[in-house]
Structures are given as C-alpha cells and as structure tokens.
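A protein chain is absent from this complex, but the other protein chains hold their places.
Moving on to chain A:
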Amino acid sequence: MAAGDASTHSLLRFITCGSVDDGKSTLLGRLLYDVGTLADDQIEALRRDSRRQHQSDDVLDFSLLTDGLDAERQQGITIDVAYRYFHSARRSFIVADCPGHEQYTRNMATGASNTDLAVVLVDARKGLLTQTRRHTYICALLGIRKVVLAVNKMDLVDYSQAVYESIYADYRELASQLGIGAVYGLPVSALGGDNVSSPSIHMPWYAGSTLLDILETISVDPVQSADFRMPVQWVNRPDQNFRGFAGTICGGRIRAGDEVVVQPGTHQARVARIITATGEMPEAHAGQAVTLTLDREIDISRGDVIADAVRPAPEADQFAAHLLWMGDEALLPNRSYWLKIGTRTVNARVTSIKHKVDVNTQAALAAHRLALNEVGYCNIDLDHPVAFEAYATNHVLGGFILIDRHSHATVACGMLDFALHRATNVHWQHLDINKQARARNKGQRPRCVWFTGLSGAGKSTIANLLERHLNARGYHTYVLDGDNLRHGLNRDLGFTAEARVENVRRVAEVAHLMVDAGLIVLVCVISPFESEREFARGLFAEGEFMEVFVDTPLEECERRDAKGLYRKARAGEISNFTGIDSPYEVPSAPDVHLRTSGGSIESLVEVLAKRLIHDSDPTGAG
C-alpha cells in the first residue's frame, strides 16, 4: 500500500497494449512492485509461481501476476482484460491489462472503452509491428486520444538512442495517421526497471520523465459534451408526492431552475430540485449520479434523455457508425438486433456495410458480412429515434452495443458518427383513418397468422384451406406466400442467410401494412431463424400476431418432395437449402404447434379456424 490520501486525489484509467514478447506484463508488474502495491505474501506467491513456471529460483516473473486464468497461465498468453489498481503519492490508477492477440480484439475493446490513455509497448529490437498498428487503431477507434509509447528492452539494443529515436519517429507518424494527437515517448527496460519509476543510469541521453512521472502528471479531460445531458435510468416514485428522475449526468452541468427538454421529443420543464442522499444541491455536473425533480408533470421514462432546452441533442433513427463485431456468428445485414445506447434499448438493423476495415492495415475492403473481431463502417436503421451525440464528443450518447435477440449475447459495439439525412427529411404523415376504423368496417379483428416450417411441411396447403374457411364466413383475408413473393417483391433475393433475413423482413413489413389495412393475413414463409420471427412479432400489437409452427419431420418432407427440391439439394444442384445445408431453428414458444403427422389437414385447419374466428370477432361472441 502506498502513501498519499486516496480520498481526495484524482483517478486515471489507462490501458496497456502489447504482445507477450513485448514485456507488457513485466512492465506492469514492475510498476506495481515499484510503487509498493504488492504485498509480501503476494510477492512470496509470485516467487512460488515463478519457480514452478521457470524451474529456477532467480526469476521473478511479473507476467504471472496479471495472467489470472488457468488457461492463460498454461498457454502463456493473456486472454481477457485484467484490472489492476494502485495508488501513488499523487494519483489513483485503474489499469486495464489487455490481451494482444487478434482473436481477443473484443476483449481489448472492452478494456479500451473505459480508459483515458493507452500505454503502448514496442520491443526495441523489433520496432513497429503489425500488431502495434492494430492496437493503436483499436485505441483510436474507441476514442483514446493520448498514448504513452514505451520502447522496451532497451538493454538488448545497448541502450541505443538512435534505435529509440527512430522507433519514436515511426510511431508518431502512425499515430497521427490514426488521429491520435498526443504521443509521449520514452525508452525503458521493464526487466531492469530503467525509467519505470526511477531514471535510468544507462540512458543519460534521455532527459525526460519516467513512466510513473508521466502517468502521475498527464492531464486527461474526459470526453463529454459541454451541454447538459442526462439519460434517465430509473423513475423514483416512493409515494404519490414524489416523482424524481435518477441518472448519471453525461454532459455539462445543471442548476435548479434551468430549462430542460425531454428527448426524443419537445416537452420542456424547469429543474425544481437536484437531490442526492447527502442533501439537495444547487448544481451538479457530468459524472455525478443524481435525482432530478421537475416543476411540472411530464411523461418521462427510462431511456429518455433530459437535456439543455436551448441546446438539445440531435435526434435521429438512421446513422453512419463504426461497428466492431464481437459475435461468434457473423453480422447479417438487415437482421434485427437490440441496440442499447445510454439507458435506451431499441430495435436496429444494419442496412448496409459501406466497407470493412482491415484492422492491421486500415485498408477499406468491400464486405457483405462482418465476422468476429472485424470492423466495418455501416449504416444503421433504428425503429425509434434516439437522442445522440457523435462518439468523438460524448461516449455515453455516441457509444452503443448490439445484442442478439435470440442468444442475448453482446455481438457488437458501435461508435456513432452522424445522422443520415433521410431520417430528418422524411416525416411520418398523419392519417385520420386508422387501423381500428378500417377493421370496424370489416367487422373483424385484424391478425397476422405466421406459418413457419420446413419446405414442403404443408404451410401453403394449410393456409389455403384456412383462407377458404374464413372467406366462406365473410372474413377479409390475404395469403402472403413466400414462393409467390419471390416472383415479384423479392425477386432480387437469393437463399443465403443474408438474403433470407431480408426476405423475411420484407414479408413481415408487408404483412404489417395489410394488418393495418384491417385484413387477416396468412403468411407462409420458411422463416428459418428465430431472430427474424421475433422481429416480425415485434411489428404487431399484443395478441395480433400468431406464430404457427407447421411441424413436419424432415424425413417426411423429403419423402413427399412435391417440388422435387430435396432431391436437387441432396444432389448438390441447389445450395443453402433449409434442413439440408442451411439451418432451421425450431420455434421455442410458438402460439400454435401443428404436428401434421398426427391427424388430417382438415381437422388441423378446423382447430385453427375456430380459434381465429373466435378471436377475430370484435364482439368476442364467436
């Protein structure tokens, strides 16, 4: 434990980048050791581990301090971010010690996202490597604007000033290409402790600060816009007399009496009180977690942003953004994902990948999908507008994650650049006649019945019979058949996973329009992915969407093979055929599960019709 009053001094969060051989863990371990953070029993444990690893009593292997997982120690590499904490006389530090391998880029991004500064290590013998470039690019992408370049292993190049100067110059060039303005270089030997916390006796030509000096004194201003912004996390209403909006301020400052606007939207109010548990405050600023009350009743919920009324945040539902893909499954354009930005979660689709970026060379490449650890520059479409800021000016309102609707995994992080103009120029036209009015004239409740199942499962046959039933009773219906639509609306789409996602999206949107027109729509598409079926469900009101799983075993579909497609697929004449060489995700909770092998088609349709007719009568009388 070091001296210094940790209760009052400032905090610096930094990341260390470099590969196994650069001596990153050794440098960090040395720093912890020098400031006295390591306790005697930790040093003793380190001595034990070093002896086991190296079969020698003389080595104190500092890398063993930071690699905490069994797999990491066995493989001798860092897989995940390790966080380290230390205080010096002047500052408190949080270090994100990050893996250097390309396959763990997502973990490096995790570490970089919360830091103000990067310490980049370069081996003096090797100079800049591909990975130096990649690490610097990832840091720049995540918004780090200051880098300390530590040229390590100076002992192995005879402490040569020329070697150091040359690497430093190369790196400054690289950093400026990537938009990093400030680089602080220094020559070190982590093993010997040269220039780590005390000046090197071997490099009298270096008159600059030690690493510890730089870390203690470097100024970092957090990225946050000057205008007041607070995403609402939680509405606090312990009783009828109190209604407060809790959140962490992510930009500017606020005083009681200030005029604010609730975004997205235009409702304005004045801040009545700024409340914390230690008392009411006249003023609060970015970084503080507070509760605000307003002078009038406005409908505000989690996800809204309370902002300066004079200078509100821009709002949009279409953006250009950099995406770092982190999912094991590739990004599929037009698939619907959850997007979480600040405290708001909306549905989002990547409508196009403008290009992908080679993380090693930063070359722009054409791409149709993004795989794990790839970076792309993309257009993104949200189903609701959000208040935002460019990532470069506000990390909270400009940074977002994408979540897979099916697996719930975090599959990407994104940095917003700017809104696409279409969003601000295309307005939703208000119409007087709505769905309820149209449905009333037809005397029915509009519905979307969504048949999913393998090719040849019997979706169209069942839908056809069902429509005859409904039509005979005077209901207004329409069948949207996947095959038929591929002759027109979806003529441009093939059968790859990307094309299937877009196919289902279009069908779902058309079905949505028809339900809006008051119809009962029967949709027959294989729709093999749970994510797209969930997307379709999400377009409709509660109870309006009925997912029917037409469950016919693959062997049975293949035996029937009415269109001869299974035979062709087996023969390799057609590819991406669902059930053969393209997956079908069985619905986990369909509204109706039709097992076609169990009974006659007629009796199944009978059951379906009864349920639908009962539900579709607005009087509910059946």
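We take it that a residue touches a chain if its C-beta (ideal position, glycine included) is under 8 Å from a C-beta of that chain, and two chains touch if they have at least 3 such contacts; residues count from 1.
Keep this in mind: contacts and distances are computed from a predicted model.
J.: Between "Leucine/isoleucine/valine transporter permease subunit", "Sarcosine oxidase subunit delta", "Sulfate adenylyltransferase subunit 2" or "FMN-binding glutamate synthase family protein", choose the name on the UniProt record of the chain that's been left out.
T.: Going by its UniProt entry, the chain not pictured is "Sulfate adenylyltransferase subunit 2".
J.: From the list A:Ile15, A:Val81, A:Ile214 or A:Leu292, pick the residue that touches the absent chain.
T.: A:Val81
J.: In the full complex, which of A:Asn107, A:Ser460, A:Ser531 or A:Thr596 touches the chain missing from this view?
T.: A:Asn107
J.: From the listed residues A:Asn152, A:Gln318, A:Thr343 or A:Ser531, report the one that touches the chain absent from this view.
T.: Going through A:Asn152, A:Gln318, A:Thr343 or A:Ser531 one by one, A:Thr343 is the residue touching the chain not shown.
J.: Of the residues listed, A:Ala246, A:Ile298, A:Leu420 or A:Leu554, which one is in contact with the missing chain?
T.: A:Ala246
J.: Residue-wise, where is chain A in contact with the chain that is not depicted?
T.: Interface with the chain not displayed, on the chain A side: 1-3, 5-11, 39-42, 45, 48-49, 65-71, 73, 79-85, 87, 92, 94, 106-107, 109-110, 113-114, 221, 233-234, 236-238, 242, 244, 246-248, 275-278, 285-289, 291, 302, 326, 338, 340-343, 395-396, 399-401, 403, 408-410, 413.
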